[in-house]
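Provided herewith is a single structure, encoded as structure tokens, for subsequent inquiry.
A single protein chain has been removed from this complex, and every other one stays in its place.
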Amino acid sequence: MIYRESGQFKKTYEADQAILPLRTDQIFMVGVLLVAFLVIPMVASNYVMNALLLPFLIYALAAIGLNLLVGYCGQISLGTGGFMAVGAFAAWNLATRTELPMPVIFLLAGLITAGTGVLFGLPALRIKGFYLAVTTLAAQFFLIWLLQRPWFNNYSPTGVISAPTVDMFGWTVDSVTDRYYLALIILVIMALIAKNIVRSSTGRKWMAIRDMDVAAEIIGIRPMATKLKAFAVSSFFIGIAGVLWGFLYLGQLEAEAFNIYVSFDVLFMIIIGGLGSILGSIIGAAFVVLVPIFLNVVPSAIGLPLGTAMISYVEIFIFGVLIIFFLIVEPHGIARLWSIVKQKLRLWPFPY
Amino acid sequence: MAANAADVTSRARSSEVLLKVEDVELRFGGVRALRGVSFEVRRGEIFSIIGPNGAGKSSMLNCINGFYHPTSGTITYKGQPRKAMRPYVTASQGVARTFQNIALFKGMSTLDNIMTGRHLKTKATLLENAFWFGRAKREEMEHRKFCEEIIDFLNLQHVRKTAVGTLPYGLQKRVELGRALAAEPELLLLDEPMAGMNLEEKQDMARFILDVNDEFGMTICLIEHDMGVVMDLSDSIVVLDHGEMIGQGTPEEVSNDPKVIEAYLGVQEEGEA
Amino acid sequence: AQASEQYLPSLVYRTGPFAPSGIGFADGFADYVTLINERDGGINGVRIRLEECETAYANDRGVECYERLKDRGNGATVVAPLSTGITYAVIPRSRRDGIVLSTMGYGRADAAYGRVLDNVFMVPTTYWSSMTATLDYIAEQEGGWENMRGKDIVHAFHDSAYGREPLGVLRHYAEEYGFTLHEMAISPPGVEQRSVWQQIRRIQPDWVSLYGWGVMNPTAIRTAASMGIPRDRIIGGIYAAQDDAVLPAGSAAEGYKAVTFHGPGADYPIYDELQQYVYDAGLAAGDGDLMGTIAYNRGLINAGYIIEAWRQAQAEFGEGRPVTREETLWAWQQLKIDEDRVAELGMDGLMPTVDITCENHEGDGRVMVQQWDGENWNQLTDWLDTNRELVEGMYRDSAMRYAQEEGITPRSCD
Amino acid sequence: MAEQASAQQAEEALLSLNNIEVVYNHVVLVLKGVSLEVAPGSIVALLGGNGAGKSTTLKAISGLLTGERGEITRGNIHYNGENVTHLTAADRVQRGVLHVMEGRRVFEHLTVDENLQVGSYGRKDGAAAIQKDMEMVYDYFPRLRERRKSVAGYTSGGEQQMLAMGRAMMARPRMILLDEPSMGLAPQLVEEIFNIVTTLRREEGVTFLVAEQNTNVALRNADYGYILENGRIVMYGDAAQLRENPDVKEFYLGVSSGEGKKSFRNVKHYKRRKRWLS
Partner (left out) sequence: MMFFFEVLIGGLMSGIMYALVALGFVLIFKASGVFNFAQAAMVLFAAMFMAGMYGDWGVPYWLAIPITILLMIGLAWVIERFVLRHLVNQEPIIMFMATIGIFFAIIGFAEIIWGSRSRTLDVGLPDDMLFIGDMLFQQYDIVTALMVAVLVVLLMIFAQKTRMGRVLRAVADDHQAAQSVGIKLSTVWVVVWSVAGVVAVVAGIVWGGSLGVQPVMVDVAFKALPVLLLGGLTSIHGAIIAGLIIGAGEALAEVYLGPIIGGGIDNWFAYIIAMAFMVWRPEGLFGEKIIERI
């Protein structure tokens, strides 16, 4: 019985209500954070930080945001790319047109995205399920179109714009390590916020709407307010992720780059990772960011004589197969798989 | 349970009419689910609606809590007549209910389901929740305590953290009752709370219902097909058939009403469970 | 062996929505490198090690490729990002790393003004330059600028910054010469354009400038044909000049014109050598049926520029060893490839000459007009000169604004 | 001992479960070795409290576990002499085993009529026969006839329950697994359902395995009964015999020795259950 919960009695509801009630999990989490904050910056190469960890952290943030909406509130959205773009362009315009300090810009960009999210969430009162999912594509296509209007990129001839350097409370976030730290800190804080929200009454209301909106309404939950709140909070997260994507990771912004496939990628993350799980969002982001790169690198690393194109085709194929495979093994995502493993460990060495 | 039912003035069955249904008519296209139904529910009583399948019992509850809107007729609650209003408004006025086809939040644990019942009593804002400070934490602990009492009361301790979707049917019914109780309603609508239970479980359930009614003076409006239960628990009964009210009165009156016997009860087989 | 190899990362897009254009380029690029390695044993004996990385034309994957490859081998010295988006993302990175960016026609047009971004090169042309030449050609067809007054010119463009990029030049000319410019946006990806071309048909334009990308091009040509708009009055911009713009359109594309910055077809000495050293040796990168296509030719000349720059760096800093980033940068900053050198390379008429100075990172920007006859691209004009005065002013203004935003002090070129 | 009994009767039984173990989600062990058998043409009742595993047992028999991520990890199921443990649900229906699931499960978007027609999906005996059976169902449940053109999703709970039952009858199965058929039905209809059950058995030789909470009615109509607690069979025997068993009387029939029926009002506070085994 490696993973034990016995012997850990909680004396207060507070302790039971904690984010990680089990000692084992607490130690594990502290370990992960220590590694993330201390070990990785020391050992990871520039490439790993720059091209793998940064996008991973940022996508994880976006995935958490989307999971709040889809996984917790049950409103499927395919507009993530569009909302990321709103965040990014809002921040860029604020940064170039005003003198506001960066942290304020980040916050405002998040709020602007939240507002946009609310606007496009309005139909959700009437429209449900896949119908809603498809209507959110309206947001995706409209927002990208809108942000391509020259005003939003200050009449840049190419439509692509360079992101300014981020300056947080006097800390110039310039080197790779700096950018990694900033993304990590924001992710940790936001993940904590997300966790707080979902374990609170707000989170329960969302889940109630997700599981059965009519019943939720009958026990007194206002569907509109609750759904819109989910759209707002989710978009806030996604907007911030968009800012980080442009400002910290790519260093440039281009509306077209936040296309529908970005939305799908983020949706994969939460489904592969686990709907309705903050941890799942993070695992899912790791999966979707890292697996294709891994698949892309492996053939040449083991000396398979495949051309670039063939590697990509195979990569696409295997990626599709892996998605299916994971869904079949555990439709509720890797996070659920993980908790089943924990349950098994609890019973170990007995099978059931 | 907390003695938070202070607003219930009298624990005895009072003569105050809590709910008055007048001439309610409900139509779905050609289907007349309710045809001119009128009755009164007094504060603190256990009131039952019975009738054959498809008589319009569930529809009546749906009208009371605002999920359906009567085509005509009025419903007066706490002295206030009302027309179309959304169910969540009704809920905020102290009406809670359980459903015939279980309507639990399947992906959530038993505890969370019951906690959602408390949500009308939470004041914490989104920001407080996000940072887990101020009212957020305090309220959470208070409600948790309250819900734990309900869980104890309903004997659900062992499934506190289990997702309700996989619970057996009978337990789900109990969780649903818990969720409704958590709202500390003034009027509790129960739609076949004992369907799918065996006798022992029904006895427990009957006990719960009597207790909430006795101890907190909660008014209860019950639909049930088990006549044993209905006759034993109810203070008064209405009988519906094909949307029409065919009988009304105390259990004795109703069970001796030939019209009711013909339409619903059939030849009385005493001892039938 | 590795130490004596010159490492060359190649960011390609052999998959994704724009793969049809990407494949030809990647093949040409790789085949040219193979040719140099096989025929000459490399540059003065320094073999070139090419490594491809698939970007699928996506910015984030491009960045990942850049980061993955930049320190491989003995270090990347030059990168061709092959997409405007990726270019923007790697500009700051490449400046930090001291790596040269070779962006052929795409990317930041204002990088052509060399004082601000010293490591980015727009060789051999930009949208702006090429548009001035296109208008010149049109005017010439109409019998001189004086006849342009009152003419209707449609710019049918990919509704994105790419398509809008030449608008500045067009508007400038429209005002100066009094023709009417109709701006017709086509929403990407452009799979259905009927209503746009119905409008264009109604205008009865004298000329149509087409700035499409990907599937938009063939669809535009097909739809135009179905509306009876004469194809020889449609002139594609440099990225609407693609074999994939005309082939799927079938016979509808006959007569379609396009501007390119290189000669058409495969009728150059270098192709004989490619045949001999690359194809016959079974070393070709692709199926071998893309030789002479526009994308392939672009791959060839992009590789040609890169290798010429290395050659010149070796000549300056010592032959027979791989050159460093600084040396490569130096070489690019004075890259000169004159007609004789082009001929020596076997690319006479295929590759435009280059003359980089401190201030001018483009060269003379010359392009030519080609026409599709249903089978092949035919050269219609010789190299056309571009309006240097206009575009260089535009480059400077834009670059200086960028420098100010970014806090870059433009270097002195005196 | 259940195992022994089943081994002896294995030949005669239409259906026999042999030491079945069911696990949900790879971790939750629900049935812990259930063995039972059903003789052809008999009515067998499966009793037990909430969560005892009745529905799980029926799903194991009909092959509907897979959709719930459950699997049979041990034991086997024989139907009509054939090992059906690993057949698909549709194959079992084809062999004549039909499952009326708990919770109604009608096709919400189809009308009552259409639901019944879908019920006859596997039949090959022509439209006339199907039409005749539909009339038969409507004769049993006149309430359904009134609502035959309504979308099933909008019918009342009891109407749906009748529909589920009627839909199963449309398939003309050899064996029907009924999961709480009386749930939500008015008292006379409960009787009616069991009348139908006995009629079908008598006239068509249909075999029934009924999971039922309404112990009284179930045992009155059944030939044989099994009592399931906590995933195990804790008691079995002839229905009549079970009805006389003091424990069954107290816990399932509500008649504790001598006192007769108690009013629900007078039941003692939350009596803790006594369990045979656990």
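Letters A, B, C and D name the chains as they come in the text, with residue numbers starting at 1 for each one.
Simple rule for what comes next: a residue touches a chain if its C-beta (ideal position, glycine included) is under 8 Å from a C-beta of that chain, and two chains touch if they have at least 3 such contacts.
All figures in this text were calculated on a predicted structure; none of them were measured in a lab.
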| item | value |
| --- | --- |
| Touch partners, limited to displayed chains, of the chain removed from view | A, B, C, D |
| Residue, one of A:31, A:103 or A:129, that touches the chain absent here | A:129 |
| Full-complex contact with the absent chain, from A:206, A:247, A:268 or A:287 | A:268 |
| Residue among C:45, C:178 or C:250 that touches the chain left out of view | C:250 |
| Touch list for chain A against the chain that is not drawn | 70, 76, 123, 126-131, 133-135, 137-138, 141-142, 145, 148-149, 214-215, 218, 260, 264, 267-268, 271-272, 275, 309-310, 312-324, 327-328, 331 |
| Where the unshown chain meets chain C, residue by residue | 14-20, 23, 159, 185-189, 191-192, 194-196, 198-199, 201-202, 214-215, 218-219, 222, 226-228, 244, 247-250, 252 |
| On chain B, residues whose C-beta touches the chain left out of the figure | 62, 67, 99, 101, 103 |
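One rule holds in what follows: only the chains that are shown with their structure count from here on.
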| item | value |
| --- | --- |
| For chain B paired with chain D, centre-to-centre distance based on mean C-alpha positions, whole Å | 29 |
| Rounded Å distance, chain A centre to chain D centre (Cα mean) | 46 |
| Residues within chain B bordering two or more other chains | none |
| Junction residues of chain D, two or more chains touched | 28 |
| Graph class of chain-chain contacts, one of line, ring, star, complete, other | other |
| Chain A to chain D touching residues, read off their complex | 340, 343-344, 347, 352 |
| List of chain D residues in touch with chain A within their complex | 23, 25-29 |
| In the complex with chain A, residue positions of chain C that touch it | 12, 14-15, 19, 23, 26, 52-54, 56, 58-60, 63-64, 66-68, 71, 84-85, 87-89, 91-93, 107-110, 159-162, 164-165, 168, 187-188, 285, 398, 402, 405-406 |
